[in-house]
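Shown below is the structure under consideration.
Certain chains of the assembly are absent from this excerpt, and the rest are unmoved.
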Amino acid sequence: MKKIEAIIKPFKLEQVKDALTDAGITGMTVSEVKGYGRQKGHKEMYRGAEYNIDFNPKIKIELAVPDEQVDQMVTVIRGAANTEKIGDGKIFILPLEEVVRVRTGEKGENAL
Amino acid sequence: MKSQIWKLGTVGAVTTLALLVMAGTAGAEEFDAHASIISLGYGLDTFYLLMSGALVMWMAAGFTMLEAGLVRSKNVVVILTKNVALYSVACIMYLLFGYQIMYGGGSGVLPGFSFLIGPEHTAAAVQAAGGDITYSHLADFFFQVCFVATAMSIVSGAVAERMKLWAFLAFALVLSGFIYPIEGYWKWGGGFLDTLGFVDFAGSGVVHLCGAAAALAGVLVLGPRTGKYKNGKIKAFPGSNLPLAALGTLILWVGWFGFNGGSQLKVSTIADANAVAMAFVNTNGAAAAGLVTALLLSQFWFRKADLTMALNGALAGLVAITAEPTAPGPLLATGIGAVAGLLVVVSIITIDKLKLDDPVGALSVHGVCGIFGLMAVPLSTGTFVAQLTGVVCIFTWVFITSLIMWLIIKVAMGGLRVSEEEEYSGVDIAECGLEAYPEFSGDK
């Protein structure tokens, strides 16, 4: 199994979620993160003093999948999250050794 | 001035004393008492009007909090800015143009166009009038100026979360300087609606329907918030801070005692005092009833006690009773409020189904319930025909002139709406460069 971690733009969350469920995914975990990258933050003025907001709000999606689905899901995420603008995000793939379902204790792909 | 009076008496006191002495010399001792009573009554009524005005001014805070609570957090700073700025713009425009247009007399339909606000009553003139001038001219101006801001506040809620700040303020200039004063003249300035017998004690029509008509024109030109009506489904955008919405409603409620209670304009006689007290009781009763029926209806309809509906219900009751809060008894007033509370819930759902996007329910509260309030007046006084004429004239005038103005501003400023991207990431950063809650939202 693999763990896919995708960093995307917040307003794409709904589309990505819909695309993934269409692709057969039944679960995922989402959190709010801040991204620093090529897409620069923005400058703001507060009472005449400039301040930089270096970080852009991003959404991180974590997704455990069987090995054979990795490529498909990466394609699905890219398809839904892509705006062709800088800052669209990244997808990381990490090895995942084991998954356990808390409720039942099932393990491996059955637990997904 | 704090110490002088304490020690000596002021110019004012001296003037009064002089007058009293003059009166005393000219006639008999009784004149003394008469002049003093006129003076005291003038003081009381002026103070009453000023306190009422301060309560109405306080309603600006109510609208500000209500709207800030019902929009999403990314659009809060702009709604705050719009509200404080529209109040300010309205005050200045009404000083320069509006008041004199509204109360400067005219031909019945067309007001006489003049400027500024005219001189204060002199003590001599007041005494000479023998009790017919009962309060300061400036106090009247102050009371009135707070009403025009109310009308404009109604608009800001309905067009929230998508309209450009400066386009909105440009419209505020015109509404408060011209559109509102002209229809205000028709009724309160002694124009044709007044002659007709149209009853609108404190402004269900002149103020609330006016605001709602201008808002409706704005909403039509502007369109809904992006994503609100998608694939035939209505998307909910929950308000970001409900305690502020509740606070705003309670501020409006207390301010309304000035709005309705002050509109008697005089409290220094038994009959006037009774009318003012009746206005307080009825205002309170209508609001309470509107809140309760809206809460009950939302519970039965949605199976949830929707606080935002209850708040709108209270405001609906307030708007409805504003047309005539002194004629019905407390039971009838409570009944009018109760119906308004039901009406507003149905209206909000219906207007949403019509894809008129009104984030705070302003069209329903001020428009629908304003009309209802005016048409309910004949239950206690006035005639059905006069009321209908008033509704039609006010709505038509304000709606059409507003529509034209919105379109002119749209062309002149290159669109009324912020760009879609700005709308997505929030108008606050785009227009004000600030976030309302910078430490609590994603972007820090």
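Read from first to last, the chains carry the letters A and B; within each, the first residue is number 1.
Note that a contact is a pair of C-beta atoms (placed from the backbone, for glycine too) under 8 Å apart; a residue touches a chain by one contact, two chains touch by 3 or more.
These numbers were taken from a predicted model, which means no experiment stands behind them.
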item: Copies per chain type across the entire complex; value: A x3, B x3
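What we mean here is this: only the chains that are shown with their structure count from here on.
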item: Approximate Å spacing (C-alpha centroids) for the pair chain A, chain B; value: 48
item: Complex contact set, residues of chain B against chain A; value: 424, 429, 433-434, 442-444
item: Residue ranges of chain A in contact with chain B within the complex; value: 10-11, 32, 34, 42, 44-46, 53, 55-57
